[in-house]
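To keep things clear, I will list the structure first and then write my remarks on it.
Note that this complex is displayed minus one protein chain, with the remaining chains in position.
Take a look at chain A:
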Amino acid sequence: MDDLTPQPKDTQLLGDLTNAERDMLHDVGFEDEATRAGTSILADHEMRVALSNDPGVEILPLNVALKTYDFVQSLMFGLVDPEENEHIRLVAEHMHDPLGHFIWVKPGAKVKLPVQSFSLLETPQGRQFTHDITLIDEGAEVEMVSGSAVPGNVQKGRHISIGESYMRKGARCTSVTVEHWGPEMEVYSYGYSQLDEGASSTSTAIMMSPIRHHTSRSVSTLAAGAKSASQAIVFAPEGTERVLATETRLAAAGATSQDIARMVSAGGTIVNDAVLIGDAVRTNGFLGCDGLKLRDAGEIRAVPQLRARAEGTQLSHEASVGMIDGEKLNYLMASGMDEDAARDLIVQGFLELDKGHVPADLTARIEEIVAKAKSGGM
């Protein structure tokens, strides 16, 4: 037990990162630890870094957190049943020694610098089962950058993750996540979040790198007056299959949500299964999914579902899937652009992020990452 006693809580550095690791993480948003309020890095089967520079943020390996704070055990599997499905059962079975982080933003903390957390899979054919818990406490405000990365030689592997995130009353979080897994990998990520009264979450997901299969399921429940806005940009080249399944439940009066997905298939398959549930009065939700199909191969399937279960809930969706608009293409070509350049410009524009959803001080960095992802993925 002694060896698991946490160090002074604002400096929990476990190991160091190699330059190669820093480089690959940099592509998905990593910055030097000193410039971040906190850093959590998981590499293969160990928590490599769990470090905080801000008294308002505590970052611990989950196994340490469970022993340090009694309340963490009730957060674990608090939002999802360990028997929910075979993947989650698989992760739950590893819970004698859980792998993942616990990030706690303390009540009322207004965290200035972003908190960053990343996963690295460094062993070809590696298997990773992780469980992360994030608690953004009452009235706390934070920006988060997260992502995943693999070295160039990792093609195959399997990663299954569970994330449970709790936003307490009035908490605010703006987050960006960039994934970059190996092209032959299979990834299943399950994210569950609970937004208490008046909590507000704005999230951006960038999923552009080739991957054999990725199922990304996210379930959120919004209490009274809670607000959630999410945007995802998704790209699938040939050989990539991405399944996005989201479920947003507007559980109490005044909850609002806006979910936007932009999907481009260049021969790959993208499924977007989005369910929006209005369970209470004065709730308002919007689902938007737009798909652009660049080749004959592959498929885009958008299945927005609205379930109004209370009087006074206002739910809507917009979905469109199609080829590049010939009129736009002609307009650009009439200006002298060749067809490929014109297509590129239109696709890049289609995958443009809504800057209003990205933390202001991260905008330039995110643009750089997206540009890199676009040039690498396409």
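Going forward, contacts are C-beta pairs under 8 Å (C-beta built on N, C-alpha and C of every residue); 3 or more make two chains touch, one makes a residue touch a chain; residues count from 1.
Please note the rule applied: contacts and distances are computed from a predicted model.
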Query raised in the report: The complex lacks one chain in this depiction; which UniProt name from "Iron-regulated ABC transporter ATPase subunit SufC", "Acetyl-CoA decarbonylase/synthase complex subunit delta", "Cell division ATP-binding protein FtsE" or "Ribose transport system permease protein" does that chain carry?
Result: "Iron-regulated ABC transporter ATPase subunit SufC"
Query raised in the report: Among A:Q314, A:Q348 or A:T363, which residue is in contact with the omitted chain in the full complex?
Result: A:Q348
Report summary line: Per the whole complex, from A:E46, A:E238, A:E318 or A:E339 the residue touching the absent chain is A:E339
Query - Those residues of chain A which, in the complete complex, touch the missing chain - result: 325-328, 330-339, 341, 344-346, 348-352
